[in-house]
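One structure coming up, written as structure tokens, with questions to follow.
Note that one protein chain of the assembly has been removed; the remaining protein chains are unaltered in position.
Take a look at chain A:
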Amino acid sequence: MLHVVVFGGLEFSPLVIYFPIAFLLAALTRFALHRLDWHDRIWRVAWFEVSLFVCYLALTVYLLGGR
């Protein structure tokens, strides 16, 4: 149920929180893929990672947005 982020009397868009969370999740996924050595099995890794980031972002907005 995060609609706004208030910091020091300033009001920010909740995307300020959602973006780092999605980035962190994408980074964790990338780390896990490297550790499991599945990284080479993926076609067009850059496309995959960017798309995964967008999916994580949508998921974060959906869950934390209270929808």
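We adopt the following convention: contacts are C-beta pairs under 8 Å (C-beta built on N, C-alpha and C of every residue); 3 or more make two chains touch, one makes a residue touch a chain; residues count from 1.
In the analysis below, contacts and distances are computed from a predicted model.
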| item | value |
| --- | --- |
| Omitted chain, identified by the protein name its UniProt record gives, among "Ubiquinone/menaquinone biosynthesis C-methyltransferase UbiE", "Formate hydrogenlyase subunit 4", "Putative aliphatic sulfonates transport permease protein SsuC" or "RND family efflux transporter, MFP subunit" | "RND family efflux transporter, MFP subunit" |
| Chain A residues that touch the omitted chain in the full complex | 3-4, 6, 11, 13, 41-44, 47-48, 50-55, 57-59, 61-62, 65, 67 |
